[in-house]
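The complex appears here minus one protein chain, its other protein chains still in place.
Order as written gives the chain letters A, B and C; numbering starts at 1 within each chain.
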Amino acid sequence: MSVDLRTRLGPVSLPNPIMTASGCGGTGRELGRFFHVAKLGAIVTPSITPEPRAGRPAPRLAETPSGVLNSTGLQGPGIDVFLDRDLPWLDEQGARTIVSIAGNSVEEYAEVAKRLNSAPGVTAVEINTSCPNVEDRGLMFAAHPTAAAEVVRAVRTNTRRGVPVFAKLSADVTDVVGVAMACADAGADGLSMINTLHGMAVDTWSFRPRLAGVTGGLSGPAIRPVAVRCVYQVHAALPEVPIIGMGGVRTGTDALELILAGASAVAVGTANLHDPSACTRILRELDTALRERGITGLADAVGLAHKPAGTLIRRIDPNVGVGEPTEQESLQ
Amino acid sequence: MSVDLRTRLGPVSLPNPIMTASGCGGTGRELGRFFHVAKLGAIVTPSITPEPRAGRPAPRLAETPSGVLNSTGLQGPGIDVFLDRDLPWLDEQGARTIVSIAGNSVEEYAEVAKRLNSAPGVTAVEINTSCPNVEDRGLMFAAHPTAAAEVVRAVRTNTRRGVPVFAKLSADVTDVVGVAMACADAGADGLSMINTLHGMAVDTWSFRPRLAGVTGGLSGPAIRPVAVRCVYQVHAALPEVPIIGMGGVRTGTDALELILAGASAVAVGTANLHDPSACTRILRELDTALRERGITGLADAVGLAHKPAGTLIRRIDPNVGVGEPTEQESLQ
Amino acid sequence: MTDSSPVQVPGTVLTMRRIGAYQTMTLVAPGVAERFRPGQFVALAVGGEQSSMLLRRCFAVREVKPDYGGTVEIVFSVRGKGTQWLAGLRPRDIVDVAGPLGRPFPLPRYPVTCVLLGVAHASAALFPLAAVLRQRDCPLHFLLGGAGTEEVHGARGARRAGDSVAVATEDGSLGSAGRVEDLLASAIEGAQAEVVYACAPLETLRSVSRTCAGYGIPAQVAVEEPMACGTGVCMACVLPVIGDDGATHMVRTCVEGPVFRGERVRWDDVGTIPFDALGAPRALRLGERP
Partner (left out) sequence: MTDSSPVQVPGTVLTMRRIGAYQTMTLVAPGVAERFRPGQFVALAVGGEQSSMLLRRCFAVREVKPDYGGTVEIVFSVRGKGTQWLAGLRPRDIVDVAGPLGRPFPLPRYPVTCVLLGVAHASAALFPLAAVLRQRDCPLHFLLGGAGTEEVHGARGARRAGDSVAVATEDGSLGSAGRVEDLLASAIEGAQAEVVYACAPLETLRSVSRTCAGYGIPAQVAVEEPMACGTGVCMACVLPVIGDDGATHMVRTCVEGPVFRGERVRWDDVGTIPFDALGAPRALRLGERP
């Protein structure tokens, strides 16, 4: 029995659902020393900003139980160097690239989106909405449905048709479904969930915060239950909107858990730090897990946890179902 | 060198800062088979409701990486049996009892508070604000500053002076500081943080949610960074309001981490499931940890992570400082 | 803290052997043995100090001995990641042990004929019980079941301890083919049994309880509900059980069980909150939608 791992994210079809999570797969080259990056469904880039950013001072990472806190501050070379150096490399490798973008104002997001628009090799755009909005007392865009929607609208307007725009949401909100709906209404083709949880650690010898940035983002298996909950709630409310699920995926069955909750694709973040081969291993394990469970098509598993017990019907969902890949995509 | 572990929670002084977290220490009798419950700073009861509650169907607990998901549904005997059977037992043991209360409407909270008012042996009242408000589409009170404040006001009004009222907050909100401020303004003498995070797990064999209640509360070391962050943020905003910190405390240094972030006392939840002696072990470890760091009074450590590097000045804070215990308390 | 309180001690692995489908592990756990009464269990912490696994794993006790301050033997199968970790332990490794926990089997005051029914690893709990019943001169008839030969635990021990032993396997590879509960009626009749003790999965216990009710004899059954703490603090392990007051209560099997009178358990309502249980949601009681 062979498993059809293809998945659709709006207008785009991917050969399999496993991708790196933004900021956890480097430029692609680093993990490329351990496996061929084109084997994954996609590579998600670190969040790209209009200008180069030096990030936050060290210490930037702290280990917590089954988790990691980070405050890297989106260190990166900026859109120019990204377009010159990193995107072409990914394209040469045959990778499908999802470009994560970030900014501190709606204009900055729009600017990056515009610059990407003429670049070849962009499979999708993911909006990191967890950035502080300098125009709103530094509150992250993701905190308010209207702020998140505004960014989505700006990016969608500046991105060409056929390139889906995903809004990446934070779970640090009272009502993630409300933010998700606002983003979908504003034109997001899909949703990515979840970004890191807002956390902190204190060194009990120095009595100081363990991160130079004081607070940081919590990721890793510790947060998986929160990710599963968000994906489940949002898929229940917006069953036609494709979701890239992420948060604490370490094994193929972890990925399957998010898929059952409603994710059409799964991004792997912190696990890459622990195991540089994590993405290919997880892809292999997912394939085995589906096979062992008698599931022949990934699409059949998407959202299955919402169905009454015992349901495993073959269905072709217009959104997540297995469509024929378009010619361009199947050439990749 | 001996360490002064006493701590103040508003008008009340406790011999040490370690307590059980609500719903994780049984009635006191269960852990009482492993140690004397009066050794702890306090015992926090499961959330007491006006009527008996059978709770949610099983499965009710699921293990997650460094965490536990629960959906027990506040099973309990109701306020009558609690007052007849459980509270007197705790009082006999010499334990200081913090009674956690819950309800599905402001009236239910007020009702339980009223019933407690005439009962002897209540050291403090903790309001579990994470209950669904039946009058507001089942949204938890903790989700909205106004709803949380309303409950606090009702409970404070119905609780006698000298018995402090703590509002227990959820971290599942966009702005925990806002909720904390609203509760303090409404008369809360202190704040307890954090309740479980909203999470979920899916069984990858049955394809069903692993909890009968579908979603549940995530607790354990996995969430400690979120707890530390909330305690730190709220202590920064409201330095005079005492905080009972909780979330993922497993060792004495974990407890110290919350204290450095701003907690005057620390509740231990999930660790009791893993280790029935956890509370006394943590108390011992905390004593050792303070001693090893040359800290002679617990109060000196409260909020130390907020001070500039290198600060460890002896200070008597009117709120968390070491007051002389009142006669009644020192007799216990 | 009376003597019947459990203890919590660092247990030291003494021996670890594989027998049939099961691992048999003996731990030196001072204090547990002397307090233990048949039917009680131990709860082990798994994964070491930095463990990501926070829930305890509960196991019936196969045997206690006074050696080295007290040893405890358990028999287990590798199911998930906790039992996998346990199976990887070697002599001298340390496991935190809490026990003995739970209510033991009630014992007859006079010699009565007993049927002891066990399925798979759960049969382990029958052996300390058999030893005590033997001391009280009770005739003992064992019924052991399992999926196949490898999954039947304790056939040899039962032959030593019992007056008779019958075995049933689902694949027919040992004894009669089928489920062991199907042998119960004739065993009760043949031996004129006055009480049945059973340790088995829920389905089997339900059937055992029915059969015993039919004969008007007590079924003392030890359930194996998913547990999380084993000590009564978490409310994970509840079953709907009819109390002395005639009302249905959601009782914790780790402190009010694991042993129950079969007819008290509302087998058909396991996994639900029966509408007439004490404290069941009001909406349900009024016949409204939940």
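In the analysis below, contacts are C-beta pairs under 8 Å (C-beta built on N, C-alpha and C of every residue); 3 or more make two chains touch, one makes a residue touch a chain.
No experiment lies behind these values; they were computed from the predicted model shown.
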Touch assignment to the omitted chain, from A:V3, A:C24, A:I48 or A:I127, lands on A:C24
Sole contact to the chain not displayed, among B:T20, B:S66 or B:T129: B:S66
Touching the left-out chain: which of A:T72, A:S105, A:T129 or A:S170? A:T72
Using the document's contact rule, name the residues of subunit B that touch the chain not shown here. 65-66, 221
Contacts of subunit C with the missing chain: which residues? 47, 49-53, 81, 85
Footprint left on subunit A by the chain that the document does not show: 23-26, 30-34, 36, 51-61, 63, 65-68, 70, 72, 75-78, 212, 220-221, 270-277
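Just so it is clear, only the chains that are shown with their structure count from here on.
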Starting from the defined contact criterion, work out which chains touch subunit A and subunit B both, please. C
More C-beta pairs touching across which pair, B-C or A-C? B-C
Subunit B to subunit C, mean C-alpha position gap in Å, rounds to 35
Quick one: report the Å distance separating subunit A from subunit C, using the average Cα coordinate of each chain. 46
Please set out, as single numbers or ranges, the residues of subunit B touching at least two other chains. 65-67, 220-221
Residues of subunit C whose C-beta touches two or more other chains: 52
